[in-house]
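All protein chains of the complex are present and in place, except for one that has been dropped.
As written, the chains take the letters A, B and C, and residue 1 is the first residue of each chain.
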């Protein structure tokens, strides 16, 4: 295993130290509870936005803390959801009386830990108001009430951005949560890997792929995907990623979408630009209008090579919220 | 070789198509000459800024085209400098009468192709005014008048940003060139690799490294470095990168610096955060003050794993120019 | 024969050692159908429990179990943290104020614990989770007690049933937890959580 780290069990703590130094003045880090906060004090009467999850998906979530996006991000160990104490403390700290929205990716661990935090918060006297939106946009996983359901992937970036913009506008908790829910309901994602990742504590990749193979339907935790497929040209890979996405919602001719072509962590930007070209071509052929494209590494899986595509069907309000000013380590415009 | 591409010789053209779609409205692409321009017409009386080089270093240079930075970026084939025709055309197109600054990384091919373009421009009637600044900040290479000299690496990002800010302020060509020269004179870089990259046309890595080895003093073209060294913890790698940088300028106690911890293309962000923490620690111990840190993938080497560090000793003017608004695909703030 | 505070402490210490010994194995199992952290997660949790046992002494079973549950909830994270945390938090409830538990009291504690896991995770037997080890273990324990076995024997039956339940997860297609994302591909692998649960019962009889 080759990584720029000191020791496998110090990765998250060491990275948070560097993160704090790199974004000093814009974020504050509670190192004891591995939680990142906005440096500016929360505006009275605005809804707090707390998210979090296992580490290894950088810039998610800490990179999205700041004006117009998250109030706090709770960082778990690599690929391990944070614990209730982290979430509870963050929730309390960012509450200004207007309540707190918790954005949770749909993984059993994340859901249960956030749930326990919400239960504990509810037990407190004068308990604060909490809303939770669970994100589950990954079409690679079949959905059913019998299973853990779909994974939360690319939709998370959009939910954090758009709910964050709504919170920044001073809208009430119910509205902010409704935005996040609308994002999730209209979002679909699919991912693929050219090469697996190596979790630091495991020291080796979770699966292997031959030189002429790729893994389709992967998540963001280095787990094997739904199927191993023969390696294909980018144009073909884009088709394989988009087909299940388009069919699932379904997206239709005339739809306006936010589009993310996301790198898995070790995919060079030139390949992501190229993939976006293929995705744009296919969407144009389907009469789907990309209102806002986003291309880069936004929700990663350590050093996995590959990409994912997320589409969010967006009405004009969602597009407007996307355009609203944001000032975080990983997304920044309008200020 | 596993890449998200269609064919090795179509990579640059395909990526530029995707790039144009991803940043439509902000950049324009001349596909015939593989050159990226700002979408807004150049402001009369402002100096044009042209850079370029081989592809494979994304987001450099095309990702730095926009308000407050480059006017145009000429894209060569992967790791191959652009040809004079590209540079000449771009230079002509961005000239508003105030002249054009060409920013060139110090590689024989880049220098000669830009030189030929400048010669051709000078031969034209009413020839436009051209200044050229060659960047050569890489301390891994010993400098001498007998050799090709040092490579241009991380300083390029700073030269493009700071000269771009000066040009945006409407300053004359001599001033804008002087800023770029000041950046270069005060910039030093050093890079290392955990794993080599695979150029698409070669189909395999340029060198090999054992599981317990790293390559010190690498450039950004997948070439072997100055020496193969035993793999070390991040704290130690940071020392090895900073020692030659600090000694070379030299940087001294009380200096104020712009600092880049740069990923080589397939290094996950969590490792770059962590590396920045180590770099910040060492600089603090040397009494060097980081005025502005930058952490991420800004000048890459395809899918090479590893990082580089760049320090620029900066007076208050350079810091002010760094803070000036910029709106490009890869760097964006203040608007 | 009954479970004392000292006995429970010994059980937990043994389990902490077992987990340390099996850390890599659990992570390997999780690598195949999950995210390769179950060993690390459990090791981090049981290290925290062992520290608790070193630092404090306990008068009653419930206080000890509750602290263990809280330690796991705050140290583990992931799926295993809330599930094993809930296990011990609920285990404590029927034992309120008791310094020792007889076989029936222990049965109630185990039932509460396993029901807690079931509620927290919304899973059940056959979903390829730790419940596939825990549920048969409690059933086997009850059967042994009903048949007049003493506590050590009943716990041995429980451990055997947990082992068998764990082995039975191999052919299952997961419906809960991360392994469910793999669909049919999850078959052919032993569930990591069922494995750590079987080790928990084994630790009780060591």
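Going forward, a residue touches a chain if its C-beta (ideal position, glycine included) is under 8 Å from a C-beta of that chain, and two chains touch if they have at least 3 such contacts.
Remember, it's a predicted structure, so these values are computed and weren't measured experimentally.
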Displayed chains contacting the withheld chain: B
Among B:24, B:178 or B:202, residue touching the chain not depicted: B:202
Options B:113, B:262, B:300 or B:328, residue touching the unrepresented chain: B:113
Touch with the omitted chain, as defined above, among B:223, B:239 or B:327: B:223
Absent chain, residues of subunit B that touch it: 9, 54, 76-85, 107-109, 112-113, 115-116, 140-142, 146-148, 151, 199, 201-202, 204, 206-207, 219, 221-224, 226-227
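Definition applied: only the chains that are shown with their structure count from here on.
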Intercentroid distance (Cα basis), subunit C paired with subunit A, Å: 32
Centre-to-centre distance between subunit B and subunit A (centres being mean Cα positions), rounded to whole Å: 29
Inter-chain centre distance, subunit B versus subunit C - centres from mean C-alpha coordinates, in Å: 55
